[in-house]
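The next block holds one structure in the form of structure tokens; read it before the comments.
Missing here: one protein chain of the complex. Every other protein chain is in place.
For chain A:
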Amino acid sequence: MCESVGLRKCVKCPEPGTLAGLDPSKASYCKPCFIQMVKHKFSSTIGKRRLYKDGEKRETLIVFEGDGPSAFLLSLISQGLRADAHKRLTLIPTVMVLLTVTDEEAIAFVKRRVENFKDVVDARWIFVHISSIFGNFDDLDELNSIGNVESIAKWERVLNACLTESVRNEFVRLSRALICVRVARRLGVNKVMMSDSADNLAKCVIYSLAFARGSSISCLSGAVDKTYPHVSIIRPLREISNKEIALLNRFENSDRFIIHVDGSENCKHGLSVQSATSEFVDNLQVEGFRATITTILSTATKLQSISRKKTRCQFCSALFQSELDDERFVSEFVCLFFFCYLSIRLRPMCLSVQLFHLIGSSVLIIVANTEPPEHIMVVPANVLGNNILTAVSVQV
């Protein structure tokens, strides 16, 4: 009797409210209403943008990475496909298991674990290592796995070439999105569903500001990202926080989809822009500023770049400014790929990068292993400086 007096009521029914989500006003829910609320956020993110209506293509690449949010996404896809006709998730999935660890035993361990629950989604499952960004996708039709020892060695070499932890983390983030888009193009799919949660996207907005990517924060945090030609990135967990995801994973036994691998990037410690940002946002949320994450995300969707130019880097989604010719304003991270390219001192065999055009004061760099060649970025020649002669000689 005394215990129930202080309990708040669920905002949806007369039961005691024991759970609260991302809502800044601290609305309380009972367990069934909480589950319903979180799932409704997922459904409305997809439904309100009419992604699968009006004759839209339904083939979708679902990205699974083994962490909590992607386990949650897999569970929601599975339930959505099995729902009745009114609530069915009308998409045709292909599940892509994205591997980022470089140890062969760890990769084999992940594959074995995935085989245990492959039947939860009736779809084609493929395994893609993030180092495939340096490889080719020709054998993707026959095999269900791409990324070999050679590309993993290249990947490790590039990561070791990064000067700081901040650069390495940013390179991994950019490569992750790009590899998903490339696999989708190869499969003829025009939608990629990624499992970024609200917490991760808010932190991404803040540290993207610190990397001079203000012009693209609305793209990298929106529910639908159309910066890549012919492929849209969908983030259906955009309004769901990590806490809500963890609770629902526990309630619905989706924890079995989580794969912990030793040596994954979560275990890497060190001072970086990303870790400082993560700590900062978490501290604000704990200190009582509960609207931090929702405010950051709503702010990011209202902003765009002041530039009207259409030249956008396909690696980091940055728009190029007229000030690009001014060395003072050229951040060395306008495109991280460029920095890594310079940091390994123009070893083209590692990145398979060729200089294609020297147009006036700009250098057009092309990744040669893709077919057709894919433009990555335009860089003023004065930034390359003394390396320009070496770069041109590489082309010959």
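Following the convention adopted for this analysis, a contact is a pair of C-beta atoms (placed from the backbone, for glycine too) under 8 Å apart; a residue touches a chain by one contact, two chains touch by 3 or more; residues count from 1.
Everything that follows uses one rule, which is that contacts and distances are computed from a predicted model.
Comparing "Cytoplasmic tRNA 2-thiolation protein 1", "Interferon 2B1", "Probable electron transfer flavoprotein subunit alpha" or "Small GTP-binding protein Rab11, putative" against the UniProt entry of the hidden chain yields the protein name "Cytoplasmic tRNA 2-thiolation protein 1". For the options A:V114, A:V172 or A:L303, the residue in contact with the chain missing from this view is A:L303. Set against the missing chain, the residues A:M37, A:I77, A:V158 or A:V205 yield one that touches it, A:V205. Check A:S44, A:N116 or A:N283 against the missing chain and you find that the one touching it is A:N283. Residues 164, 166, 205-206, 208-215, 217-218, 271-273, 276-277, 280, 283-284, 287, 289, 292, 295-296, 298-300, 302-307, 319, 321, 328-329, 331-333 are the ones on chain A that touch the missing chain.
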